[in-house]
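All protein chains but one are shown in place.
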Amino acid sequence: MTRGLSPALRVAMIAVFVFLYAPMLLLVIYSFNESRLVTVWAGFSTRWYGELFRDRQMMSALWVSLRVASMAATTAVVLGTLAAIALTRLGPFRGRGAFGMLVTAPLLIPEVITGLSLLLLFVAMGQLIGWPAERGMLTVWIAHVTFATAFVTVVVAARLAQFDRALYEAALDLGATPFRAFAQVVLPVIAPALGAGWLLAFTLSLDDLVIASFTSGPGATTLPMVVFSSVRLGVSPKVNALATLLMAFVLLAALLSWWLMRRRASAGAAMVSPGNMSRR
Amino acid sequence: MKGGDATRPWGRWLVIGIPLVWLTLFFLLPFGIVLKISLSQGALAIPPFQPWFGMEDQWLNATLANFRFLLTDNLYAAAYLNSLKIAAVATFACLLMGFPLALGIARAAPRWQAVLLLLVIVPSWTSFLIRVYAWMGILGNTGVINTLLLWLGLIDQPVVMLRTDFAVYVGIVYAYLPFMVLPLYATLVRIEPALLEAAADLGAGPATVFLRIVLPLAAGGILAGCMLVFIPAIGEFVIPELLGGADTLMIGKVLWQEFFNNRAWPLASAVAVVLLGLLLAPLWLFHHQQARSMALHR
Partner (left out) sequence: MSADEGFLSLRALARSFDGVGAVAHVDLDVARSEVFALLGPSGCGKSTLLRMLAGLERIDAGSIRLDGEVLNDQPAHKRPVNMMFQAYALFPHLSVADNVAFGLRQMGMNATRIRARVEEMLELVRMSDHAARRPHQLSGGQQQRVALARSLAREPKLLLLDEPMAALDRQLRVQMQRELREILRSIQITCVLVTHDRDEAMTMADRIGLMQAGRLVQVGPPEEVYDRPRTRFAAAFLGQVNLLEGVAESAERIRLAGRLLPTRGAVPGVLTTVAVRPEAIELHLSAPAHGQALEGTVRGAEYMGAHRVLEVAVAGLPQLAVIIAGSAQKTPPVGSAVWLDWWADDAVVLEPDT
């Protein structure tokens, strides 16, 4: 549906984009404010960045979060890719509809429910079989894999659905085993989607507060848990600095994906598919 | 990969089986446990409920007391209803803001569309928690808006916005807007321009074209977008906790408090079970719509 944009539509679009970006821009500005108060500009300063890096608790929480997120993302890509293949490429099988619902349900179930139910499971398992003995990074990892898999599945399935079967069949025809055909023909083609899925799962895990609060234990405090407890009571300049660093990182990633998009239209489509957004 | 897997059924079963086992164990089974615990009695122990393993008469211990309690204390009913109301109003506000944006992107020159979409998505790549937090500095009594209005002399006392329902609406719309825009865009961009021209050719003015052609053809995207906002918004915790007031009742917050503050695990489980029950209808609606649009665009 391409037609000219009416002036009213242009104005509405600009207004919505301002709404989307102004709050983030303000955070960046605050982060360089010498004053602790948002409304007083006491001069440019990088003081809060220094305090952020000196904050032992935040730095160790960041380390925990990064480790959990990379492990969870990697596992979720494996599970999500398998699920995506099952949904798009295996043809009909009994219970496929139910399987599809099971795989994608975590996308929409409120996190408080997912978090609570996983915690109760871990407690019950602990009582019953003595594993996991206590909650910590392991349980957060399991929890994050469980909900991130759904997002990875959506991204990879979207790409697989466009994949030209003839390529795979040609590989079989040329004597490749199904496994080799997958590894040498399908995998390279869907690699951008796998990369996008991994990044998405990584940011989801890095960003999760609710599920981690339920499932983590002593010694496994994640970054969002620390951030949450410090902003609960009000604005915190250190968090502004953290937010700015995060945004700079995301901006780089966005520029990179824009650049990739211009180079490869198909990879770009995968990058901006609806599944490719982190909610939390 | 139909052909190849017919000869190697074990490969096929591994592909299905691995995610299936994981999700059954860590997603489906936990719901059963939640249901079970919602039927057990609270206790001052660790964990804080009466044990139900290793006892012959465990089902005799089952009690509907938690659910009865949800009914007797008006707090819970009010929290459920208020969550529905807040989610519904915020969803509608999202639709009002998201539709023009999606329409604008769908009508932009093709080479701009990807860039504009990226602009919509990029905020959601940054932390959800931090984006919600950003509004604390904007809406507060000494926040950006109040400071600006005071300075302009439009008000002589700060308008209380933070820790109100209004702030919760702003937060939900802000955080969930991309989820509205993307499915709307996906349906709007598929509407052929020739259909709009044909309608104009047959005598329909711009308003009629919009109401009779654009809206009906975008119905699937509208439904999908609304469900993607409405369903998670009902159970939202972070937004009412950071932006809402003490009197902003939302069920996600209630569940959190029952669990962490009151250590009432069985009651929290009962809250979760009822919430899940409430969500079944919209969840079904969403899946139904997805299946339909998949079938249409095969």
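Each chain gets a letter, A and B, in the order it is written, and its residues are counted from 1.
Everything that follows uses one rule, which is that a contact is a pair of C-beta atoms (placed from the backbone, for glycine too) under 8 Å apart; a residue touches a chain by one contact, two chains touch by 3 or more.
Predicted model only: the values in this text are computed from it and were never measured.
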Check: Thinking of the complex as a whole, which visible chains are touched by the chain that is not shown?
Finding: B
Notebook entry, point to check: Which of these touches the unseen chain: B:Leu29, B:Val159 or B:Leu217?
Noted result: B:Leu217
Next item on the list: Consider the whole complex, including the chain that is not shown, and state which of B:Pro9, B:Pro110, B:Gly205 or B:Gly277 touches that chain.
Entry: B:Gly205
Margin query: By the contact criterion defined above, which parts of chain B meet the unshown chain? Give residue numbers in ascending order.
Written below: 192, 194-195, 197-205, 208, 212-213, 216-217
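Simple rule for what comes next: only the chains that are shown with their structure count from here on.
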Margin query: Show me the residue ranges of chain A that touch chain B in the complex, using the header's touch definition.
Written below: 1-5, 9-10, 12-13, 16-17, 19-21, 23-24, 26-27, 30, 37-39, 79-80, 82-83, 85-86, 89-91, 93, 97, 99, 101-106, 108-114, 116-118, 120-121, 123-124, 127-128, 142-143, 145-146, 149, 153, 168-169, 172, 177-179, 181-182, 186, 203, 206-207, 209-210, 213-214, 224, 227-228, 231-232, 234-235, 239, 242-243, 246-247, 250-251, 253-254, 257-258, 261, 268, 271-272, 274, 276-280
Checklist line | In the complex with chain A, residue positions of chain B that touch it | finding: 1-5, 7-8, 11-12, 14-16, 18-20, 22-24, 26-31, 33-34, 37, 47, 51, 53, 97-98, 100-101, 103-110, 114-131, 133-138, 140, 142-144, 147, 174-179, 182-183, 186, 188-193, 196, 227-228, 231-232, 234-238, 241-242, 252, 255-256, 259-260, 265, 268-269, 272, 275-276, 279, 283, 286-287, 291
